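Here the structure is laid out as structure tokens; the discussion comes afterwards.
Omission of a single protein chain aside, the complex is shown with its protein chains in their original locations.
Lettered A, B and C in written order, each chain numbered from 1.
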Amino acid sequence: MNTSTETSTLTERYQAVRDLTEQLALPISPEEQTIQPMPDASPTKWHRGHTTWFFETFLLRPEQPDYRVFDDQFNFLFNSYYNAIGERLARPNRGILGRPSAETVGHYRSHVDEAMAGFIDSDAGQRREIAELIELGIHHEQQHQELLLMDIKYTLSQNPIRPAYRGRDLDPTPAVPQEWLEVSGGIFSIGHLGDGFSFDNELPRHEVLLDPFKIASRPVTNGDWLEFMSDGGYQRAELWLSEGWAKCDTAGWSHPEYWIQADGWHQFTLDGVTKLDRHEPVSHVSYFEADAYARWAGARLPTEFEWECAVRRLHPDGPGEQDNSLDTGRLHPGGPGGDRLYGDVWEWTASPYVGYPGFRAAEGAVGEYNGKFMVNQQVLRGGCCLTPRSHMRFSYRNFFPAHTRWQCSGLRLAL
Amino acid sequence: MNTSTETSTLTERYQAVRDLTEQLALPISPEEQTIQPMPDASPTKWHRGHTTWFFETFLLRPEQPDYRVFDDQFNFLFNSYYNAIGERLARPNRGILGRPSAETVGHYRSHVDEAMAGFIDSDAGQRREIAELIELGIHHEQQHQELLLMDIKYTLSQNPIRPAYRGRDLDPTPAVPQEWLEVSGGIFSIGHLGDGFSFDNELPRHEVLLDPFKIASRPVTNGDWLEFMSDGGYQRAELWLSEGWAKCDTAGWSHPEYWIQADGWHQFTLDGVTKLDRHEPVSHVSYFEADAYARWAGARLPTEFEWECAVRRLHPDGPGEQDNSLDTGRLHPGGPGGDRLYGDVWEWTASPYVGYPGFRAAEGAVGEYNGKFMVNQQVLRGGCCLTPRSHMRFSYRNFFPAHTRWQCSGLRLAL
Amino acid sequence: MNTSTETSTLTERYQAVRDLTEQLALPISPEEQTIQPMPDASPTKWHRGHTTWFFETFLLRPEQPDYRVFDDQFNFLFNSYYNAIGERLARPNRGILGRPSAETVGHYRSHVDEAMAGFIDSDAGQRREIAELIELGIHHEQQHQELLLMDIKYTLSQNPIRPAYRGRDLDPTPAVPQEWLEVSGGIFSIGHLGDGFSFDNELPRHEVLLDPFKIASRPVTNGDWLEFMSDGGYQRAELWLSEGWAKCDTAGWSHPEYWIQADGWHQFTLDGVTKLDRHEPVSHVSYFEADAYARWAGARLPTEFEWECAVRRLHPDGPGEQDNSLDTGRLHPGGPGGDRLYGDVWEWTASPYVGYPGFRAAEGAVGEYNGKFMVNQQVLRGGCCLTPRSHMRFSYRNFFPAHTRWQCSGLRLAL
Partner (left out) sequence: MNTSTETSTLTERYQAVRDLTEQLALPISPEEQTIQPMPDASPTKWHRGHTTWFFETFLLRPEQPDYRVFDDQFNFLFNSYYNAIGERLARPNRGILGRPSAETVGHYRSHVDEAMAGFIDSDAGQRREIAELIELGIHHEQQHQELLLMDIKYTLSQNPIRPAYRGRDLDPTPAVPQEWLEVSGGIFSIGHLGDGFSFDNELPRHEVLLDPFKIASRPVTNGDWLEFMSDGGYQRAELWLSEGWAKCDTAGWSHPEYWIQADGWHQFTLDGVTKLDRHEPVSHVSYFEADAYARWAGARLPTEFEWECAVRRLHPDGPGEQDNSLDTGRLHPGGPGGDRLYGDVWEWTASPYVGYPGFRAAEGAVGEYNGKFMVNQQVLRGGCCLTPRSHMRFSYRNFFPAHTRWQCSGLRLAL
């Protein structure tokens, strides 16, 4: 699964991303594409429709006068959260869509792709602000590619017969000792730099003052986590944030999401139930658990500034083939190779998600992309095994609420 | 849709009922068959699987030694509520079943039907208690046939694009005045009589003492209901039971389920959105609404004993072709013809659902069929436009909680 | 606590009942009088105010022209559920009333009592329909007397320091074997007879047809219940109604309300925590538990008609001094003496609460007294140790939802 978008034309990149979404959805039957197992996880069919709706709504409808709308009702069905676009299907009700069928959504995608193919090459499509919107749509779809896989994983896991998305055997992960990388303090520039694409929340680029710090050479592993569990990690209130402890109690957490105890520890993966690999980075833990683990380990989570600063220095070339991204096709943390600063798991940071100094959302519907979520969420950095490599970068800021676990999230320690 | 089972062999009746279920599910896509829009309504696919599981579990597994179980996991997935059979998928989670696919459920049905075909004709299948169990399975499946259609209707209605199950135009219903039929009092025998099939809750046959009463010649119509609404029926607390008024308030009821006000009253039907026909029997009202209506009308609901007694006297031949059952294919209350005592809508009675004097549930799992639901439900009598005609009878006792409206329920007045 | 009302004048009876309420509230501090521990249980202060409001609203305001209303706001605060009287404080919010103080409520009571004293003796007060309303108010207050004690018991039990209402030692209850009393079948008259007071739900008197039956000579005891528990009564689904089993599971029931296991079984009583007496009638069980117990015992609960019929024959003189009512001052089931058909505990019957044939609620607010609760409740008969003796009678129909346990409810078996 090559997700490279760097060296190709906009048209090529558009088509590659659109094709990849369909390829990712392929192993999933029409029935499975329809299910919404919880409010946070959307049906596959809906992801496929919504990413298409984005191009139709923000490009074809307003900018392509002779565009014929595929189905007027889709504007209601596939709007995610854009108030400026109008009324929409409430998020927890996305599982009610028996129709349009998975097949019809495929026709919708083809219809829009055909129109977009013409549009990108047209004069209008060449305009800078239009090209930027297309680029945004491509990156938007990449975000949904990893969400699609996370949501499928959750959907399949809830089925008592635990069907697999795929049936491969996962290569084992080698043991790698954790080392501490030292980073000296000072004033650093944070945020996106250069001409490439970034979301608005990666800007404005600005300076921060950091003390010297140490950051771990690898994420916390399943084996590390088992020690935390053996030491009463899920039973000792003093390790937890107050809200985290309450959640742990009401949800009955005693291990990461997807772990299964049955003749030794196993976990549910996109390749079905497998034996737990101690050397893999731990995944599907909430911020509350990550924070408790760090306290137990006598360490802390890095801030997002520390993370960005460390990665720029220690891994200046950005994510590459050695990093476990969607492109490797493993679809699970770990695998061959040693220390990695990118990939495997999204890494919780100690930073709540707020706008950078001077941040202002864009006018209109596109401005609803990031800014309106800047409260009660934590920043995660790095990218995971389900993230297209071309979607990872130094300045990328992912965010989730502190109690969520269905996303592929882990942690790296700091001191 | 001929549902006759009276004059044919057990094998023929088995096959006819099984085929009809598949025929009823046919217009529904695999995606739509998978959806559970609320805890009370089950997915089509689940109904198809569960009715099959019934034959496999109560007949083939225990009585047919060389039967090969289709899939062991189905015993967990398709058990509805039989504690004696073991653990099962929780009822509100039936919508999580992406797999087995609608197609696989079809294979499951064929597999069991094939085994049953041999079994019914075998010596074992001829034994009286076995034949009775098969008969029970047939009637069980008929119950699910009407539930399947009610659940589909609800599922489709929740989809914002309101897809239709079918696309016919409904014949109009003629105006019929309401008259009062008088029934003299005395001691009457209540409950199932004779050799034909009945559920255990229709027995023991016993005597009740009734005062003289009057019963309406036809159910309350949509036109009657509009008068109730115009007269503030949904705003006047004094007409309602206390619990009903609270429910009306929190649920925001102001008309029957499926009614839509848009340039005059319309309703959602299995044939899509149609103009409201004033002469049709009102349907999809709760017991709370039916009770409030009767109070408003200066009348009351009949008891289930009054209903049974009146029907036996006034319509001694039982349901026939003139009655609006599933067999007419209308799939909606009303239609040509005049007064009917059967069909159109299940009629709420004033009787809470309790066991008849001397009632005891059977031993074992089959005993869980009816007895354990005998609290906090109201009895409905008669059968509706989705009920197979061969499933209707004098003594049939249907039951639903007082607040439910997704079933095809209406009312007939008494004095 | 003598609650006799039979031989005294209306004025004397009015005053005696009013005084008793205050006497019952006396051990409870102003703070405790204010607490509402759950929606079903009202604060003591509220009971004291509401029973006073009844006389003010239905008698003094409409019938006594020169009556000066104590406080206009009390009409909002102390209306329980009478829609015809107007808006009111929502039931679950009764615990918000810091003011009026317990002392002010006392002044309110004196104010109304003074006005009532003059009114009862006036010409207006002598009119038949007025005298009947006063009688209704007296019986209404007696109902609240037992509710007041049940609610206090629940309130105190929720306080972790478990304060006692009183501190007496309870006399032990002698062992009494259970015998079966036989009652022959036939047509019986049911409902209130004669000139004395009754609620509207005890009428119209009407005939029912009963088969012969047997009824137990005493209620089920704590000792009996312990056997049910030892035999897995709370773990065996097959003994329970479906809704009861679900409630048992979500509420985590494993014994009656107020039982405490600590070095042997104890229970919380109005006299604090005491050792469980095996010979006492079991109390504070729900209908669901009572029904499961009866099934386990190979018996059933009597219908309310069987109960009334049996008691009229076997105990024709009505409740007396030997019966454990509020008048004995024990305030707990059991105590000296043998078989009793009245008192100790309200006895769950198999009968859902519906109106008798021909029942119609009165016009206006007073008509909201009973009729609007006739759905999803079970009838209890007999009266309990907190019921004023003069409030017990053959035809009395108490009613509670099947899942409730804070009332003093037990059971008697039938066959």
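Keep in mind that, in the parts below, contacts are C-beta pairs under 8 Å (C-beta built on N, C-alpha and C of every residue); 3 or more make two chains touch, one makes a residue touch a chain.
None of these values were measured; they are calculated from a predicted model.
Student: Let's see if you follow the contact definition: name the visible chains touching the chain that is missing.
Tutor: A, C
Student: Write down which of C:29, C:126 or C:235 is the residue touching the left-out chain.
Tutor: C:29
Student: Among A:115, A:345 or A:402, which residue is in touch with the absent chain?
Tutor: A:402
Student: Which listed residue (C:97, C:248 or C:414) would be found touching the missing chain in the intact complex?
Tutor: C:97
Student: Need a quick check: the contact residues on chain C for the chain that isn't drawn.
Tutor: Given the touch definition above, chain C has residues 28-35, 37, 45, 73, 76-77, 89, 93, 95-102, 155-156, 158-161, 163 touching the missing chain.
Student: Tell me which stretches of chain A touch the chain missing from the display.
Tutor: Residues of chain A in touch with the missing chain: 81, 83-84, 187, 206-209, 211, 237-238, 240-245, 287-288, 291, 350-352, 354, 357-358, 367-368, 372-376, 378, 402.
Keep in mind that, in the parts below, only the chains that are shown with their structure count from here on.
Student: Measuring centre to centre, with centres taken as mean CA positions, what chain is farthest from chain C?
Tutor: Max centre-to-centre separation from chain C belongs to A.
Student: How many Å are there between the centre of chain A and the centre of chain B, using C-alpha atoms for each centre?
Tutor: 47
Student: Where the CA atoms of chain B average out and where those of chain C average out, how many Å apart are those spots?
Tutor: Whole-Å distance between the two chain centres: 38.
Student: Centroid from C-alpha atoms only, then distance chain A to chain C, rounded to Å. What do you get?
Tutor: 59
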